[in-house]
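The other protein chains are all here in position, but one chain of the complex has been omitted.
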Amino acid sequence: MMKNSIKNFKRSQSFYSFIGLALVFVIASLIVKEFLTFNNIITVLRQGSVLLILSTGLTAVILTGNMDLSVGAASGLVGCLCAQLLKSGVPIPVVFVIGLITGAIIGIFNGFLVGIVKLPSFIATYGTNWVVAGLSIIIMNGDIIYGLPEGFTWLGTGYVGPIPFIIIVALIMVIVAYVMLQKTTFGRDIYAYGSNKDAALYSAVPIKKTLFSAFIMSGVTAAIAGILMTARLDAADSTMGDAYGLQTVAAVVVGGTSMLGGEGGITGTVIGAILLTIIVNVMNLLGITSFAQPMVVGIVILVMVLFDSYSRRRQNTTVKKDSKKSN
Amino acid sequence: MNETILTTRGITKEFPGVKALDSVDFDLRSGEVHILVGENGAGKSTLAKVILGAYVPEEGEIYLGNEKVSFKTTRDALSRGIVAVYQEFTLIPYLNVAQNIFFNREPRNKFGLIDHKKMEEDAKSILQSLNCDYINVKLPTKVLSVAEQQMVEIAKALSFNPKIMVFDEPTATLSEREVESLFERIRKLKESGLGIIYVSHRMQEFKHIGERITVLRDGKKIGTVNIDDVNDKELVNMMVGRDISQVYHRSENKFSGEVLRTERLSDKNGKVKDVSITLNKGEIVGIAGLVGAGRTELARLIFGIDPIGGGKLFIKGKEIKDSSPVKIVKEGLGMVCEDRKRQGLALNDSVLWNTMAVSLKSFFPKVLISRKKIFEIATDYVKQLRVATPDVYRACKYLSGGNQQKVVLAKWLSAKTDIMIFDEPTRGIDVGAKMEIYAMMDKLAVEGKSILMISSELPEVIGMSDRIYIMHNGRIAGECKRGELTADEIGSKMLGIGGDTCEC
Amino acid sequence: MKRTLTMAITVLLVVAMLVGCGQTGPNVNPSNSATPSTSTNPSGSEKPSANDYWGPEPALEADPTPVAVDELPTTGIGTQISTDIKANSKYKIAIIVKNTTNPFLLKSIAGTQKAAEDMGFECISLSPARQDSLEDQVKIIEDAIQQGVDGIILHPIDSNGIMPAIRKAQEANIPVACIGTPAAQQTFLRSGVDYTATGVLITHAVAEQIGKKGKIIILEGPPAAQNAQERLQGIQTALKDYPEIEVVASQTTNFKRTEGMSVTENLLQKHRDIDAIIACNDESALGAIQALKAEGLDGKVVIGSFDGNEDGSAAIKNGQMHVSYNTDPFGSTYLSAVYIVQYLNDGTMPPKYFVPFPSELQNPLITSDNIDDYINNIAWWH
Partner (left out) sequence: MNAKVATNNPIIKFIKSIPPVVWITLVLISVFSMSSDRYLQFSNFSNMLVQSVPLMLVAFAQTLIVLTQGTDLSLGAQVSFVTVIWIYLTKAGVPIYISAIVAVLMSMCVGAVNGLIVSKGKIPPFIATLGMQNILNSISLLLTAGASIYIFNPLFHNVTQAKIVGLPLTVWIAALMFLITWVVLYKTKLGAQVFGLGGNQEALTLAGINLIKPSIKIYAFAGLLTGVSGLITTCRLESGQPVVGAGWEFEAVAATLLGGTSLREGKGGIGGTVFGVLLITILKNGLNVSGVPSLYQNAIIGMIILMSIVIDALARRAKS
């Protein structure tokens, strides 16, 4: 069984992303001496947490062959909403529940546009992104909120032993998402939907429910990310989630999850998210000018995806070869 | 007339580890239809592709007349007048008929821009020569029927002024009437002196159209025979290489109790009208009809894909309302659907997950799944059905049609549904696999499962069914027990002609 | 083949360009002499036209002799600003900002609205739908001209890029007052701060605090945001006076707290021994404070920043931040509105092109010394 899972891992796309990550890791530790310190690793993980959490939910959506461009804005909206509620004295647990419900509602809205109205998810979620970002501006009234209750900010800044709590949350989210996608029938429904929606329908997969669940999962993880982001910053402003939108997509795709759906998974996403975080960390440590940073990120995205596409094709031809053999 | 226009000598094509073609000789005369048959993987498509220039053989020569040629690409072959009509349509949905026929070879006007007028006129004249002038050349091909699209595809091939045409399974998606009109056109083409290579699985087609048959097996040529000199059984022997005493074997079986009943069932689009049928335990019921008669729509209606428009549906005596596949499968009904590649399988996904697609929830009612157990279950079914795959992790797209269909069967067997709808269960698969599927159906019936089989291949319906409903234009046009009606009688009912006015 | 050739040529051109990039300079600004002279006032009305102030020379330098406080038509600063002047008729004045996600800009709007209440004119507030989009801001100005506004108070996204739109306003005889970032050429009025100057001032304050030597980190604003670039320039200029101060890192934080935090976290891995951080706005500084707190370094690093916003003030009060700069958006727009109303009433021009906002005429630096007074009496964010 162990051998089998190693073989499976090698076969999966995340294997190549893993090699990419390992390569970047080795290079980083060679050229930046501060990279491989406990503190820095913790820093990288801490910074990657929000991206990681966002990507777990998005992975579910992309696995169905859809796209969710609204995750960044959704996390921003939930963060803003929570901050406003906390400011007006609503107790923390209630705020959590409202935040998660808001995330779920955004997910349901996306699911409705994609599953019922049948808009292409790309444009539907972009529309949602636009509206949700607009709502954050309205909620915040353009302001920035500071000074949230300590019990709340501890989520973002607190430690359990030497490990920041936020990393633990991210880890839990990753495990939950992994189990959901890989070890449950629900996860298989998502893969089935993404591999071939019609076949899923004919195989009695509840396809609407699956699609909605994927978007809700994405909405809820965005909500959790939003809450943690706000807690970590001890502040909320209406644009704080914007930058995460496309970055999250990049993390998932760099991790080897196919944009056509049905292929990939959480393992790759974790690798992708950490890879992107490490690159920014290393560039900061090296003092690379901020103007050049997008270029490096862009090149890394292109190289990883090109490599992924190449390896996929190579795998296809080798499999074709042995299936000829077996005939 | 009738001189040999194409000859291949000793064509050998190797893929790593396998000889796809082993020293194959083949010849084609002008004005003949030469049929190429063989099981999947026998090399017939490979041979066609070598002739079309898509594959370059390792050994062997191709002669056009007396001239030796070697094709490196399809363009080389095209320039020598060899064109293909593919099974999967190569039309572009939102370009019109004329644009599709002259795609990438559009006539230009003096400004170097596309001359739409000339293009449309040329397209019209080609369609006219095919007796298809009812097709409007200005319509996007998306809105045409499948048969019309096929004609456009042939017109496109003809626009190259070919000497040799290769048809690769052209009838797979056509109804019987459409097949007939296609054959009429092929005959016309043949008369005009074209040489035609026709790759097909369907044995009953050959007689209508072909002159000679070349049978391939395992990359080797078994023989070329005149069509009139050989009967079905001999042909099957040549293809499969073993003696098959009976293609359609049915065991003695008793039926008991009704498991499925529809009462005046209709859909919302008027494709299915007032259909009342019953299915008993242990029974195989065939539904015969032309493509477009509403058979597949009926299946979709019963399976809960489309909403019920009127009438009632009972499964095991229980009325089903607001049906959905999820609900229907819970009631124990499964469906092997018509379009294996689009609806039956997730081609990119592995044999394992395709096998488990329906049954996962019944094996793991507690949500969490165990990979080890899944592996065991899937491997078990793969072995049981003799699916030819090195392991269950192989993606389905790499399997042959017959093996893919076996995976679809495995999916429903593992789900242990006791009522099955089989929609065109043997379409596009080779004889060997076909017989295995028939045997499986028989076994299921003996085990007390019930099967509703939809097919446009009459011999199959007649050979396998205990009872047959004949559908025409969305309605049930007739019903008969096993052996009650002849193929011709059923055929005329399918066409909407009453049994008494049968034109035999 | 042809395409390959085209590509090759273009690649050559790119190379040529990159080589040429080393030698730019001779004709940096070939334009000044050629500027068309449109400064005449064709209408010939008795009141001086706003166009008169649009001269050929870009007037970006701050006037060395500021307008005295008692010469201003207003009294007080921050939210306490007021005036006696009333509008003669219901003028329509537009306040056009860069985005609606920044408290600073919202207070700019609030300042204008207060002025509208006090003086009796109609205030409309506009902002690009796409945050910080220059193209959208230009469209908004064009739309405002269509709408027939009488005056525009503008927070330009970019000095140069905004000029064509400003010129259109001037052609329509609409006075344009720029806050903060000035337009490339002189307009009716410029108020707010000289960002370069604020950069210099804050840097001096920080340098003094760390004893004119040590290691510092600069947290830059968004690339391509002009005000951020000007602040950075100011900081860099001032640092030339302190040869013993070493800038160990200078990275963008996009004016955002999140990024201020993550960038600082990263940099602290390498540079734990820094003495000061200069952040280009309070938000990024607050992010940096969060990061320092997490590393247990808060209070040990001198932090200088800009804006004097609410949270920033709190940080100064509890000793986490050393100095910030009161940019008073509220007072700046209020003052601009007063000058525009004066002009619309009777053609009175502002005494100078650049009239800094009132607080700069007092002490704009906020430190622990004056923080209570600032929070209680002066702050623009109340």
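Which chain is which? They are A, B and C, in the order written, and residues in each are numbered from 1.
The criterion applied here is as follows: a residue touches a chain if its C-beta (ideal position, glycine included) is under 8 Å from a C-beta of that chain, and two chains touch if they have at least 3 such contacts.
Treat the numbers as computed from the prediction; the structure is a model and nothing was measured.
*Asks:* Check the whole complex and report which displayed chains the hidden chain contacts.
*Replies:* Taken over the complete structure, the missing chain's partners among displayed chains are A, B, C.
*Asks:* Which listed residue (C:Glu117, C:Asp143, C:Glu208 or C:Asp372) would be found touching the missing chain in the intact complex?
*Replies:* From the options C:Glu117, C:Asp143, C:Glu208 or C:Asp372, the contact with the absent chain belongs to C:Asp143.
*Asks:* Of the residues A:Ser29, A:Gln293 or A:Gln315, which one touches the chain left out of the display?
*Replies:* In the full complex, the listed residue that touches the missing chain is A:Gln293.
*Asks:* Would you write out the residues of chain C that touch the absent chain, in ascending order?
*Replies:* Touch set of chain C with respect to the missing chain: 3, 6-7, 9-11, 13-14, 17, 20-21, 23-24, 26-32, 34-36, 97, 100, 124-127, 129-130, 132-136, 138-140, 142-144, 146-148, 158-164, 184, 223-224, 226, 229.
*Asks:* Name, in rising order, the residues on chain B that touch the hidden chain in the full complex.
*Replies:* Interface residues of chain B facing the absent chain: 73-75, 78, 84, 86, 88-95, 99, 103-104, 106, 113-114, 116, 136, 139, 142.
*Asks:* Tell me where the left-out chain touches chain A, residue by residue.
*Replies:* Counting only chain A, the missing chain is touched by 67, 113, 117-120, 122-124, 126-131, 133-135, 137-138, 141-142, 246, 249-250, 253, 259-260, 289-299, 301-302, 305-306, 309-310, 313.
Simple rule for what comes next: only the chains that are shown with their structure count from here on.
*Asks:* With chain centres set to the mean of the C-alpha atoms, which chain is at the far end from chain C?
*Replies:* Relative to chain C, the chain whose C-alpha centre sits farthest away is B.
*Asks:* Taking each chain's centre as the mean of its CA atoms, how far is chain A from chain B in angstrom?
*Replies:* Once rounded, the distance between the two centres reads 43 Å.
*Asks:* In whole angstrom, how far does the Cα centroid of chain B sit from the Cα centroid of chain C?
*Replies:* The computed centroid separation for chain B versus chain C comes out at 71 Å.
*Asks:* Mind checking the centre-to-centre distance between chain A and chain C? Centres are C-alpha means, answer in whole Å.
*Replies:* Spacing between the chain centres: roughly 36 Å.
*Asks:* What residues of chain B sit close enough to touch chain A in their complex?
*Replies:* Per the stated touch rule, the residues are 15-18, 20, 41, 303, 305, 324-326, 328-330, 335, 337, 342-349, 353-354, 356-358, 360-361, 364, 367-369, 371-372, 375, 388-390, 393-395, 398-400, 411.
*Asks:* In the complex of these two chains, what residues of chain C are touching chain A?
*Replies:* 99-103, 105-106, 131, 220, 223, 249-252, 254, 256-259, 261-263, 265-270, 283, 286-287, 290, 293-294, 309-311, 314
*Asks:* Over in the complex, which chain A residues touch chain C? Could you list them?
*Replies:* 32, 34-35, 37, 39-40, 43, 46-47, 137, 140-144, 146-147, 157, 164, 229, 232-235, 237-240, 243, 280-281, 284-285, 287, 290-291, 293
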